[in-house]
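First the structure, then my questions, so here it is.
The complex appears here without one of its protein chains, the remainder shown in place.
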Amino acid sequence: MNIEEKLSVLNYKTDPTYEHITVNPSICEVCPDNFCTFACPASCYKMIDGKLNFKYEDCVECGTCFVACSHGSVKWTNPKGSQGIKYKLG
Amino acid sequence: MVLEIVVMVKQVPDSQEVVIDPVTMNLNRSLTRNVTNKADENALEAALSIKDKTPAKITIVSMGPPQTESTMIECLARGADRAVLVSDRAFGGADTYPTGLTVASAISKLEHFDVIIAGEESSDSSTGHVGPGVAEFLGIEQITYCSKIEYSKGHITAERELEDGTEVVRCPVPVLITMLLGSNFPRRQSLRRKIDATKKGIELWNLEKLGLQPEWVGVRGSPTIVRRMQSIKERERAGKRITIETIPEMVKELYEKNILKVKK
Partner (left out) sequence: MSEFDAIVVGAGPAGTSAASKMASSGLNVLLVERGDPPGSKSVSGGILWGRELSNLYPDWEKSAPLERFISNKVTGFLTEDSYVGIDFKTKKFEREKTGYSVLRTRLDGWMAKKAKEAGATVITGITVDGLAWEDKKVVGIRQADDTITSDVVVLAEGANPRVAIDEGLRAPISDKDVAIGIKQVVKLSEQTINERFNLRNGAGLAAEFSLGFLKNGVMAGGFLYTNKDTISAGVVIDIAGLRKDNKTYSFDIMDQFINHPYIAPYLENGQLQEYSAHLVCEGGINYVPKLYGNGYVIAGDSAGLSFSNGMVIQGMNYAIASGISAAKAAVKCKEKGHYGESDLAYYDELMQHSQAIEDMRKFKGITGVTWSPMIHEFLPKFAENVLHDMFYETGEPKKHLFEIAMENLIGSRYDKKKLLLESYRMMRKM
C-alpha cells in the first residue's frame, strides 16, 4: 500500500472555505532543503517540476510541517469547527 | 411580522464510516458515528441566508431517536432559534409515509409557519419522499431540488437546476422547498450559541403531544414492507488514489484504463 492508498481509508471533512495551513510561495521557491516533503507523514508536500505543491486536504493535523519548516514558511492553524481529519479509532 | 421558517433535518450514519466487515462481509456499523445529513445542512444554510436579510425565526424539526439532539444543537449553534425533536418508540421502523405524516403533524403543532425547507434527500435512504410528503400532508405548495432561494414580500423565488438550464419559480408562502445537496456552504457553528443551546436543551415531543394514533405511525403505519434483504458482495476495489497533476496526464490515464476511447 502506498501512502495515497493509506490516506484513502481516512474520513476527512474537508473545509472548502478555509485552508488551515498555508505556505509562503516566495520562501518555498528558494528553499534549499524542502524538508517538509520528507517529514510530512501524509505526503501533503510534494515537489512537482521543481516546485513545491501543498495540499491541505490530505492533512492529518499532526503539526510535523510546523516543526519541520525551519524557514518560517508554514503558517499552522487548527481547522475550524469539526472540519478536517476525523479519526474513528485514534 | 417575523417570517417563520421550519427546517427539517435528519441524523444519518456518516457514510464515510460505513465499512464492510472483512470477516462476515456484512455492513459493520460499529465504527459508524452519526452526523447531520449533508443536504439538510444546505437546507439550514438556505434558511439562515433568508434570515440574514429578513427578520425571521428558524425552527428545526426532526424525527429520530434521542441522540438526534446533537444534530439539533449543531443547527442551533449555526443560527437556528428553536429545535423540536419528535421522538417516541412508536415512531420506530417508519417508512417515508408515516415519517411525512409525523413531521407534518409536528409542524402543524407549531404556532405558525411560512416556509418549510428540507434537504433533497437523506444520505442513508435516499428516497427524497419525506419533504414532498410533508407538503402534501399539510396541503401546501412545494418547490423541489432548488439550488438557490430568496424571500421577498410574501413570496419565495427559487432556482431549480434542470438538465438544460435553470428554472426560476416564484411562489407565495406557505411553501415547502427542498434544497440540493451542496447548493451552498453551511456556515460555522458559534461557540456562544452552542453553549446556550447545550444549556437550554431542545424540545422533545412524543406521540401523545402530536395527537396521533399508534397505528398511524412507525412500522405499523408503514405501507411498504421489506420482503427480503440481500447483501451484495462488494466488488474488490483497487482502493487506489491516483495523483494527476495535468490534463494530458489525466487523458493518458483514462486512455490506458480503457475508459476513454479513440473514435476511429
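Lettered A and B in written order, each chain numbered from 1.
FYI, a residue touches a chain if its C-beta (ideal position, glycine included) is under 8 Å from a C-beta of that chain, and two chains touch if they have at least 3 such contacts.
What you see is a predicted model; the values in this text were computed from it and never measured.
The omitted chain makes contact with just one of the residues B:K38, B:H129, B:K148 or B:R188: B:R188. Touching residues on chain B toward the chain that is not drawn are 19, 22-23, 31, 33, 74, 77, 188-192, 194-195, 198-199. Residues of chain A in touch with the missing chain: 1, 3, 6-7, 9-10, 33, 35, 37-43, 60-64, 66-68, 70, 76-82, 84-90.
We adopt the following convention: only the chains that are shown with their structure count from here on.
Touching chain B in their complex are the following residues of chain A: 4-5, 7-9, 11-12, 16-17, 46, 48, 53, 80-81, 86, 88-89. Taken in their complex, chain B has these residues touching chain A: 14, 16-17, 31, 33, 185, 188-189, 239-243, 245.
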